[in-house]
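A single protein chain has been removed from this complex, and every other one stays in its place.
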Amino acid sequence: MLVVMRNDATGEQVRAVIETIEGMGYRGVPMPGAQRTAICIIGNRGPVNDSLLLTLDGVKETITVTKPYKLVSRETQPESTIIKVDDISIGGGNIVVMAGPCAVESEEQALTIARLVKGYGAQVFRGGAFKPRTSPYSFQGLAEEGLKILDRVRQKTGLLIVTEATDINNIELVEYYADIIQIGARNMQNYSLLRRAGQSSKPILLKRGLAATIDELLMSAEYITSEGNSQVILCERGIRTFSDTTRNTLDLSAIPSIKEVSHLPIIVDPSHAAGRREFVISLSKGAIAVGADGLLVEVHHDPQHALSDGAQSLYPRQFGQLMSETNLGD
Amino acid sequence: MLVVMRNDATGEQVRAVIETIEGMGYRGVPMPGAQRTAICIIGNRGPVNDSLLLTLDGVKETITVTKPYKLVSRETQPESTIIKVDDISIGGGNIVVMAGPCAVESEEQALTIARLVKGYGAQVFRGGAFKPRTSPYSFQGLAEEGLKILDRVRQKTGLLIVTEATDINNIELVEYYADIIQIGARNMQNYSLLRRAGQSSKPILLKRGLAATIDELLMSAEYITSEGNSQVILCERGIRTFSDTTRNTLDLSAIPSIKEVSHLPIIVDPSHAAGRREFVISLSKGAIAVGADGLLVEVHHDPQHALSDGAQSLYPRQFGQLMSETNLGD
Amino acid sequence: MLVVMRNDATGEQVRAVIETIEGMGYRGVPMPGAQRTAICIIGNRGPVNDSLLLTLDGVKETITVTKPYKLVSRETQPESTIIKVDDISIGGGNIVVMAGPCAVESEEQALTIARLVKGYGAQVFRGGAFKPRTSPYSFQGLAEEGLKILDRVRQKTGLLIVTEATDINNIELVEYYADIIQIGARNMQNYSLLRRAGQSSKPILLKRGLAATIDELLMSAEYITSEGNSQVILCERGIRTFSDTTRNTLDLSAIPSIKEVSHLPIIVDPSHAAGRREFVISLSKGAIAVGADGLLVEVHHDPQHALSDGAQSLYPRQFGQLMSETNLGD
Partner (left out) sequence: MLVVMRNDATGEQVRAVIETIEGMGYRGVPMPGAQRTAICIIGNRGPVNDSLLLTLDGVKETITVTKPYKLVSRETQPESTIIKVDDISIGGGNIVVMAGPCAVESEEQALTIARLVKGYGAQVFRGGAFKPRTSPYSFQGLAEEGLKILDRVRQKTGLLIVTEATDINNIELVEYYADIIQIGARNMQNYSLLRRAGQSSKPILLKRGLAATIDELLMSAEYITSEGNSQVILCERGIRTFSDTTRNTLDLSAIPSIKEVSHLPIIVDPSHAAGRREFVISLSKGAIAVGADGLLVEVHHDPQHALSDGAQSLYPRQFGQLMSETNLGD
């Protein structure tokens, strides 16, 4: 349930409503908006009796939220969320480009790629320090050493850093070094990790699982926001189907599907979906055209020797072509 | 196998090569191209011995076609096919818009919609006279009466007509009245119908089956072209997956996948894929952006009362918005 | 809607009800059962006004059929259908085994395999004379010559014959020579073929399409039964999924799903589902255990040289093991 405050409601009145909600055994999360301030009631099972709430000062009305997710629903917050990271805005019509290698391999590799993608107009550098790998015998990333390299990439290039936390043991380190914490597709329903991400002050990039419905993705986002972190960026990266010319099937209809029901920004990872660099540029153009708020693209200065796990990195000049054809370059 | 002729090869030399191929028990299909004339050998099982062919006058070389489809492969014809229907060109960078109702319901309905979509810039009118329906008890279309209505729509509006043939009994009628013969997703592997379509002089719009791989779609196109009709337009219309916010999952990666291996044009049907009109505009924009050669869109002047079978027709003003936002309108 | 007659209703009363239904513009199909005779009303769109019907002599009550399929629904006929072909019963607890090669290759091949599978206890011989093939260049079957071979197999072995009709042009021939007419997975929604099959006096073996839901399969069966042929045997043969250790994913839950809502018998084709002979015996055992009414199995005396299209034929001794381990042998 959503308690909508009158336009002239005071902060004190909002706090009184939250206290009353807590007295009823639930939690009240304020959702300040351009049009209205509302308080979302979470933690209830079954319907909430709103008779007491409607008597409080400053309360305009109550609205039942029809979706299983509450805080991330557009019913709760009609305006699209815009996440500010440093001087970058994600969502609300801005298009962000995050680019870089699958894995941080060395400082030289990371810096080389970072300078190239920055030159073409990328704003965020991606690169894995902790790598979730199908095989226990595959390279699992440079761990903290990789994070320190990413830190130096930021210092030397000014790019923001997004990198993956793979469990509750390494999220603290990732949080310390990164600007945006990525949670990968395989961890989309790792609820302990989601809760911990919800306690972070850093934005979370949450990738859709290979077999996740839109509702499930939004419920996972709700795990994060219900812990207090409202800065969640969703990411469509392909779903598992029978179709076999791409690694996964990029579901671009996820973009309007999500924008209809949620206020969260959503970006697209064409690299992992396609699994083939030849398709990344056209899928990127498609993603922007359907309304995505950004791209997450694998780029490597030497793709033939990249440590990768299924995606194929673009050559730098292909990334340049992508930025040019999508009018996203400088 | 492909027998590539020298640039200065004569028509007589080409004919001599074809006769030799026939003497070997196969068929030879000439593939005239801007860069070269080649002759595609079909009908062989297993490898072809090319030693005799290489001795013939005008022959430059032979090339093994690596794909199971031959005539529709880009190995056989590097240039993209452009299909001319009246003054419309489909493929090769042109974008065609086919729009209209699911089913022809009456002359008044068809004309009303046709004039609306023409006004917004559509070039081809779609509307079913023979409707394949999941239930034997559902409306199956107006049959020849519907075709006659479509004929009058063409006369009165100048729009070209695309409509579906559902079996080898009605394709002759459809061929008589239509400019483009549609073969629906459920009939993508109806080989008798494909062969009959291959004997037509009209272009064929072949829709991808709900569970068809790209290779299977191209093999079905090969059924048509192997009978002599090289005018095949492919259509992506969504595949069946677990994802549940759309009726089917529009696989826009099919566009670059097909363009890489085949010279045939491919258009996109966002209406049947989405199943919801709210998503049709953004998916249309995505389709154009990834490189589709056109759109097939359901439009109805009164969508709430349309006889439809899963897609939701756009309101005319929504279609106008689509044409405007894709820069496809007049 | 179902008009249920009293136990003591006469044939004349049943006929009067049907005439009344026809007078209302619908069709009435009598469904004689052990417990009751009922008349199923088909052809209506929207609800039927039953007030007149309830006044007729012999009418006990009317029941609304909740499913989109009517005649094949267990609501309409609670007893499981048993189809008699010669001295074989299919459905109702009997388990039928249909075995043989993918394609009829020659009389010697067919007879050799037929004698082997009969020796192990099979009752029906399968073998394709008309073969639907993904490639137009693949072997398409011996056509009528193949049917004549099948006819001689029946004469010489006493086995019944099931073989596929692939379009409305060849179903008449198949009907003439076969005991059971197979409609393949790719033709499950070839409605002209289904309607023509519904006009046959021979039982129809209807295979589930690769992407067909249970409801769609039953709607296709309804196409056949609504034309007057109530002898439909369904066949589960695997659906298309991402899983890659088998050719398709055998959906054995289809068996209880169908038995719950329909009275039609359903058999299982483990050969096409698995695509690997190593799994056919265990899947056959699973199929019988979940309640299938029979098996359709590919067997060849020389599997390495079989003309096949995706399934792997069992070696005869493997078929013997299958019959022995399922207790289906003589």
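The letters A, B and C name the chains in turn, as written, and every chain counts its residues from 1.
We take it that contacts are C-beta pairs under 8 Å (C-beta built on N, C-alpha and C of every residue); 3 or more make two chains touch, one makes a residue touch a chain.
Just so we're clear, the structure is a prediction, and the values are computed from it rather than from any experiment.
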Key: Selected residue (touches chain absent from view) among A:60, A:115, A:133 or A:148   = A:133
Note = Of C:255, C:296 or C:328, the residue that touches the missing chain is C:255
Task = Write down which of A:13, A:80 or A:189 is the residue touching the left-out chain.
result = A:189
Request  = Check the options B:154, B:240 or B:263 and report the residue that touches the missing chain.
outcome  = B:240
Ask   = What chain A residues would touch the chain not displayed?
value = 42-45, 68-70, 132-139, 166-169, 186-187, 189-193, 195, 209-211, 216, 219, 222-223, 226, 240
Task = Go through chain B and note every residue touching the omitted chain.
result = 240-242
Note = It is residues of chain C that touch the chain not shown, namely 211, 213-215, 239, 241-246, 249-257, 260, 273-274, 278-279, 282-283, 285-291
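Just so we're on the same page, only the chains that are shown with their structure count from here on.
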Key: Interchain centroid distance [CA atoms averaged], chain A/chain B, Å   = 38
Ask   = From the C-alpha centre of chain B to that of chain C, how far is it in Å?
value = 33
Query = When you check chain A against every other chain, which residues touch at least two of them?
reply = 241-242
